[in-house]
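Complex shown without one protein chain; remaining protein chains in place.
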Amino acid sequence: MTQTDLLAGLAIEIVSIFALIIMLTDALVERSTRLCETLSIVGLLGGLAASAYAHLTMPGQTAFNGMIVVGGMSTLYDAIFCGAGIMTVLLAREYLTRVGGMFDEFYTLLMMSIAGMMLMGHSADSMPMFVGLEVMSICFYVMAGLMRNKLSSNEAALKYFLLGAFASGFLLYGIALVYGSVGSTAYSAIAAKALSTQFPTLFWVGIGMMIIGLGFKVAAFPFHQWAPDVYHGAPTVVTGFMSTAGKAAAFSGFVGFIAPTMASGVPGLEKAKVILALLAVGSMLVGNITALAQTNVKRMLAYSSVAHAGYLMIGLAAGNAAGWTGITYYLVAYLFMQIGAFAVVGILERENGGNLTVDDYRGLARRRPGLALVMSLFMFSLTGIPPFAGFFGKYYLFNAAIQADLTWLAIVGVVSSVISVWFYLGLVVIMYFREPLGEMEGGEASISSRTALALSIIGTLLIGLIPQAIINIAAR
Amino acid sequence: MVSTFLPFILLLPLAGFVINGIFGKKLNSERLSGLIGASAVGIGFILSVAIFIELLGLSPDARSVGVNLADWITAGQFSVGFSYLVDPLSVVFLLVITGVGTLIHIYSMGYMHGDPGFSRFFAYLNLFIFMMLNLVLADNLLLTFLGWEGVGLCSFLLIGFWYDRKFAGVGILWTGDAAKKAFVVNRIGDLGMLIGMFILFSQFGTLNYGQLTQVLSSGAFFPGGSDLLTAAALCLFVGACGKSAQIPLGVWLPDAMAGPTPVSALIHAATMVTAGIFLVSRNATLFTLSPTAMTVVTCVAATTALVAATVGIVQNDIKKVLAYSTVSQLGFMFVALGVGAFTAAVFHVVTHAFFKALLFLGSGSVIHGMHEEQDMQKMGGLKKYMPQTYKTYLIGAIAIAGIFPLSGFFSKDEILYHAFNDSGPVLWVVGALAAFCTAFYMFRSVYLTFDGKERFDHHHVHPHESPASMTIPLWILAVLSVVGGFLGLPAIFGEHVHLLHSWLEPVFAPAYKFYSQHHASHTTELVLMVVSLCIGIAGILTARRVYIQKPGTADKVAARFPAIHKLLWHKWYMDEVYEVGVVKFIWMTSQSFLYRIFDKKIIDGMLHGIANATGAAGRGLRQLQTGVVTNYVTLFVLGILLIVGYLILG
Amino acid sequence: MSLDLTFFIILAIMAAVSALMVILRKNPITSAMSLVLHFVSLAGLYLTLHAQFMAVIQMLVYAGAIMVLVVFVIMLLNLGREEKMAVRQSARAAIGIGASMVLGALLIWGLTQVMRPVAAGSSQAMVNGQIASVGKALFSTAYVFPFEMVSLVLLAAAVGAVVLTKRNLK
Amino acid sequence: MIEQYIPVIAMIVTGILFGVVSVKAHEILGPQRPNKSKETPYESGMEPVASAHERFSVKFYLVAMLFILFDIEIVFMYPWAASFRELGGFALWAMLLFVVTLFVGYIYIVKKKALKWD
Partner (left out) sequence: MLTLPIEYYLTLSAVIFIIGTIGVLTRRNAIIIFMCIELMLNSVNLTLVAFSQYMGDMAGQIMVLLVMTVAAAEAAVGLAIVLALFRNKQTVYVDEVNVLKW
């Protein structure tokens, strides 16, 4: 190990060390919430800076003997994780205090999960990828159950844990089989040795199992069923964080091993493409169609996040450079719009689970015009209306599919995004064009929540205006 | 000069939107908000005229200037910029949009006076203008699509501007629902357009209009064969159908009348709904290469023109009459496109923008004067209360009825002429019937509104003329409706008198290579002109008979023509013929079949059916989510089985 | 039959039967005890692979730590009583079992059809199984990073356990 | 080469056999005449008032959990301890970092009073 290795991993190291510091602060300092909050933001900004530094000084290099890779897409992933973390920290205190889940451990878990995600985003080997995934997952299980006196939160945690551990088993089995067929856990070995492997069946079953394991984490059909329940039962800030950063981390892991597989040219590649394409189709259709029938806004967003996983999987199925950059861009765009939408939901939510149904949003435009406006912007972006970020994300992904001769997949994507118009704009119509049913309480946002909302709005608009900048970083 | 002015033309409305949108409430001054909004577009119009003059000075082949503002998307070898194309076609649309747009902005300052959302309204209008300009000025399909979606969004916002008002539409109760309906139907069209774009891009690797036309006109056909070419053209046409309210995607337009009247005039008559015509004209070469696509366009358009016109007859809401009329007139334009008469279509777009905007603004003035009453049966005799509105509305009606020498005559006649020439008498007869109906229902609306007994409640309604800010635009548009026809005089007046044709020649030249037009003798042309004029007059007279002339008048006429007397002109008998023969039949077909069944059941039913089916699918899929972990695991394992099985055995 | 094969068969049967006992016994405590037996037989199988260190920690971590925790919780929740039936009898369960069986058959068939014995490093096996080799690998540049990061997993678990179960948390 | 493990295996088998035999032998050898009072638990002559299955406090769980934490730490220490001289300074620092990290966890648990017995 050299200094270069340490510098390459600096971003992860900083976030991990801050996680430890926050843990100590929580244990040793009385009334430490504000301090933990500040420390988290400082740590995440530090992580961002270190990642940017690595991107500028050693783009595309590997470190720790090819375990992790630095710069390019991994920097964008870091930005997603840290950005999501910062916004979640800004939103968390107000919300968790209201719903009765305010433990300072939240910040420790958040930072640890971000460290895990960053490890996934940087990994060039299935071993650190697995470790990162598990760090993240274990933190998520706990965070989903953070409102420990609420049955819904307990239930969400239990379901997430049981299904998550089950899926981990498949991921691990896949890793083992791929390891057995190419002789190494490194992704570079997949690209270099898969073609000459004596055991193509072993290899493909392994890749299939890894697709299943990570397909669960991104909530792709038919492995998506945990998502609506967990997203519904978990505290809303945690849901926002899980559905953006968590999904991004899982996709970073996905791209990590799918990209070399696609490049390896092993016979049977077409089959993997078909599977990924079918998973994408299933996720898009099932997610969007089921979201139509939802009356709870949180659940609706949860189902729609299944659909968004489907859109993202189009990029995987395309399996070309446009696909990888498309995924990265979409994840950045998705971060802002989805976390923003959940932020609005969280601000409106009451401690007893009130203000969560679609009917509660009737006439919101008159009672909370600001919140209704920003929610509408997020809905427009999630629908994929230009010039918001969501449009370009879909554009890049569909474009990648066309380049890969998967025009039909792009068409299914467009059709399912037409379906999504119904419920996304339905919510806008309800907020603007319906009479409220009764008085609404709550909905006042603190300064930090407003800051988070402003960040997401700026992100949603800015990412739409400068798509090229993001694409350029990802392509490096 | 073009590249200097163009950014201002584009960005001024955007700036207006930002200022009115963000600071509108703070400004708290209607005058200022209105002024900002109107001047943003007005200055754009002046600059557009400057651009037009500059292009005039160039040789016909050099009248195409590309302006690149910024790089937008670059993916591999594929790149799309914010780059714009100023050529004869886009300049025509540019002038119409900014010109009519300015007038409507001025009009709105009077119409929206006192509305709490005054500045918001102007912000939306400006945003709409910005998007519409992007649509027509873009030099590639993607940027056009951006504008396309943008105008759809603005239309959505503006239709639902008074979202909390009741509105009786087809299966609709609230204004907000009308907005949603418009948006959803449009998205179906957009889907078609997107697919068309995908096909074109996958085949040619470019979405740039110039490059597409070049490849297509080079004779090197689609690599994928002409079927794919037809598919691409038809997909684009589906998009055009959505925006331009053609059957079967036209159901949203009548309900879009829920929006404020200036919006109906600007968006749903003069500009946005003609985007479909623009799209087809822009891709004229693509369409001419596919005879199938051209035939489909013609058939859909002719059906729309006739059906909408007949439905227009039975409407009592003054704005709905105009809405169906718009659908019908758009059908006319597509007929022209379908027979390859692109110039005629653009010509009709221009004249239609003048007289239909005039009619809408006139109806707005009436509605304004009648305290938001829209039912013509509760009007009557208004000409003495609002003479300015009456005169201008009458001019508009004469123009749309196709009476020489007003603008509508020339443009409609040109379309009918081409229909006769390039397709045949059947298409001509359909068009002529539609033209007859048009003249009939327009004058029906004139008579019901301005003539006859005063059927409104004098105690509650005090009709009054509208302020100058509303009547001045009316007069300007009236003048344009009168003289607009001289842009395109038919060939019998001499060589090269069709100014618009010569102006647009370079744009459509590649398309004409594949779609040569027949030229009939001057005699045929003259006969057709006279016949179509007669049809217009006949329509007007019929309306007059039915709605104005008293039984006494009818008796006098009957005495002179005893033979026909029994058949047509006797009051009771006429009433019965009218009732049974004309109205009952047309009423039956249009009200019960076309309006109720076709419009409401079939089309709306289809849309609702799709919506219900997806909704039911949603509820069905929801049942899978039982909440029990083991059930989730079962689905999980089945998924794994399929994947692993496929990998091992497949 | 060689001694290796004899041991393998005995241990494999032990492992499979104890695994079946885990899922078939009605009493949770019996299931847990079967699981311990399963862990022990796996440790034996590691020995037949000459992975001595793996066998040791299999006993330490699984049979020692994890099972202690599981049994603790079973006692804690007073779940010593038996379930009504060990395996649910429903159409869904039947589908699930059927699908799993087919999946298993496919896996075994797929993995053995094309396999040849991998013998490349088998002479290394005796050395690689020893604790010193594991130490050398674990503290090499490559694996030290995942090793340090895995400590976060443990800390997260500790924090999570406290936050979810500790009464009167501040 | 499995032969070298035979003594170990023999010992394990003997141990298991001893346990099983000593529990089961009396069932087989001794007389079996159960009655109701014989089957009740012996409570120093008192009537048993509740089920013998009593729920423990959650504190037990937290302690067991802590045991796992440090059990794993030990597992990772073995390979280092077995050859720390050969591994050298780098491994020492790596191990130190690991131990320090887990020590933070220990401080946390102690300060959160997770082990307090009241």
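For the reader, a short list of remarks on this structure follows.
Here the chain labels run A, B, C and D in written order, and each chain numbers its own residues starting at 1.
By definition in this document, a contact is a pair of C-beta atoms (placed from the backbone, for glycine too) under 8 Å apart; a residue touches a chain by one contact, two chains touch by 3 or more.
None of these values were measured; they are calculated from a predicted model.
Every shown chain that the unseen chain touches in the whole complex is listed here: A, B, C, D.
Touching the chain that is not shown, out of A:I175, A:A280 or A:M440: A:I175 (per the contact rule at the top). Residues 622-623, 625-630, 633-634, 637 of chain B touch the missing chain (whole complex, contact as defined above).
With the whole complex as reference, residues 127, 130-131, 134, 138, 141-142, 145, 148-152, 154-159, 161-162, 165-166, 168-169, 172-173, 175-177, 179-180, 183-185, 228-229, 232-233, 293, 299 of chain A touch the missing chain.
Although one chain is hidden here, its contacts on chain D can still be listed: residues 1, 58, 61, 65, 68-69, 71-72, 75-76.
One rule holds for everything that comes next: only the chains that are shown with their structure count from here on.
Comparing chain pairs C-D and A-D, the larger number of C-beta contacts belongs to C-D.
Ranking all chains by how far their C-alpha centres lie from the centre of chain B, first place goes to D.
Remark: chain B and chain D have CA centroids separated by 81 Å (rounded to whole angstrom).
Averaging Cα coordinates per chain places chain A and chain B 43 Å apart. Shown for chain B are the residues in touch with two or more other chains, namely 631, 633, 638, 640, 644, 647-648. Residue positions of chain C with contacts to 2 or more other chains are 107, 110, 144, 152, 155, 157, 159, 162, 169.
Of all possible chain pairs, those that touch are A-B, A-C, A-D, B-C, C-D. The residues of chain A lying in touch with chain C in their complex are 1, 5, 9, 12, 16, 19-20, 23, 64-68, 103, 105, 108-109, 112-113, 115-116, 119, 127-128, 131-132, 134-135, 138-139, 141-142, 145-146, 148, 157, 177, 180, 198-202, 205. The touching residues of chain C, when paired with chain B in their complex, are 88, 92-93, 95-96, 99-100, 102-103, 106-107, 109-110.
Touching chain A in their complex are the following residues of chain B: 71-76, 78, 145-146, 149-150, 153, 160, 163-164, 174-177, 179-180, 183-184, 187-188, 191, 194-195, 198-199, 201-202, 611, 614-615, 617-619, 621-622, 624-625, 627, 629, 631-633, 635-636, 638-640, 643-644, 646-648, 650.
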